[in-house]
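Removed from the display is one protein chain of the complex; every other protein chain stays in position.
Moving on, here comes subunit A:
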Amino acid sequence: MKATIVIRTIILTLVVDEISKVYAKHREGKYKGTHWWGIAKAGEPNNLVPMSPGMMHMDSTSMTLLRNKQRRMIRENPGVLQAISRGVNMALQECQHQFRNRRWNCSTKNFMTGENLFGKIVDRGFRETAFIYAITSAGVTHAVSRACAEGVIETCTCDTAHQRRGPYIQNSEPGVKDWEWGGCSDNIDFGYKFARMFVDTGERGRSLREKMNLHNNEAGRMHVQSEMKQECKCHGMSGSCTVKTCWMKLPNFRSIGDNLKDRFDGASWVMVGNAGGLRRTRRKDNAQNKHNENAQQNGMQQQPSAQQGQQQEHHRRGGRNRYSFQLKPYDPELKAPGTKDLVYLEQSPQFCDANPRLGILGTHGRQCNESSIGMDGCDLMCCQRGYKTHQAIVSERCNCTFLWCCEVKCSVCSYRKTVSTCV
């Protein structure tokens, strides 16, 4: 009787496994693992129905966007789904804000048709792709850390690995006791680790493209971490500074976007080719781990050396050296890309004309700025194709004042405006 149950379970598991594999193959495109971006749209309030506090029901379509591991992580961490959704939306808005004046303006696709949220552009290793990976990874890190601080995710870790557990025993759980003894680590620690596990799930191959993704994902997370600002408060005897306590403040996401945009402009072109482009650096894990944590702690830019998986997960799955690689710049004269630098494999196209194969919309019909000499200027934006101008009376909200709370007082300004549009 027992045996049959066991066999049945095994068969069932195998079948389910097989089905999910086939399904995954069918659904996931060339670069799997990025479909989770879709929950940005799936996570809109209509699709998420609150069942009970902390628990969310997700419609099945958005659940299919996720890999098994990601699904498990969402199941095990109630409340994290909204955070991820918020994070991707934040990343998307930031991307569109940063690229509003460029030919490629971070346009999105309808992901429900099986396409990627950002379109086919992510199939290629462009600079823009690097930015998308980095900003989404940063978005998840930021949003999860934020949700931890709000107490929405109840499973945020209270990492006290370096805090010695106290000898005093009360009738409390080990975790509670550790907290009583030495407090908890920053929320960013959980945000960082969670984002690493969640975002990097898909990138387990050995191809250069996957290394590029891993690097850019990591760069996004590092930017969140290094933008943390330290603040302190004195609270010793009579409020004097004999005791001073410091904490790290989560940055505004806009400044992360700005920094990543800077890195985008100075992104490193790394070598295309065989695995020779990957110079494996295997060091002693311990030393690396220490170095990593130290660098993260100080919020300094890390050596462009290796990253090492911090979680048990990677160790268990033999992926311990997943982050131990060094990408080679295309031009050997140049410095190797650092942890916070973005890397890309291919020169970006001009983004002038629509290219359905690459998911590029082109700049036809985009508005441009006649007087600007920047990327949003009509010459550059329209790729010398010329542009139409017409006079229009535009009514816009203007002189807005934000009043606490929750009012935006704007006046409507109507003015004559010359609108230029690329042909």
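Here is the rule we go by: contacts are C-beta pairs under 8 Å (C-beta built on N, C-alpha and C of every residue); 3 or more make two chains touch, one makes a residue touch a chain; residues count from 1.
Heads up, the rule we're going with is that contacts and distances are computed from a predicted model.
Q: Would you kindly match the missing chain to its UniProt protein name, picking from "Protein wntless", "tRNA (cytidine(32)-2'-O)-methyltransferase", "Trm112p-like protein" or "Ubiquitin carboxyl-terminal hydrolase"?
A: So the chain that does not appear here would be "Protein wntless", according to UniProt.
Q: Which candidate, A:Cys156, A:Ala267 or A:Leu327, sits in contact with the chain we can't see?
A: Candidates A:Cys156, A:Ala267 or A:Leu327; residue touching the omitted chain: A:Cys156.
Q: Per the definition of touch given earlier, which of A:Gln230, A:Gln350 or A:Ser414 contacts the omitted chain?
A: For the chain that is not drawn, the touching residue is A:Gln230.
Q: Which parts of subunit A are in contact with the chain that was left out?
A: 53, 97, 146, 148-151, 154-158, 162-164, 166-168, 170, 172-173, 175-176, 179-184, 186-187, 230-233, 235, 237-239, 241-250, 252, 254-255, 290, 293-294, 296-298, 399-408
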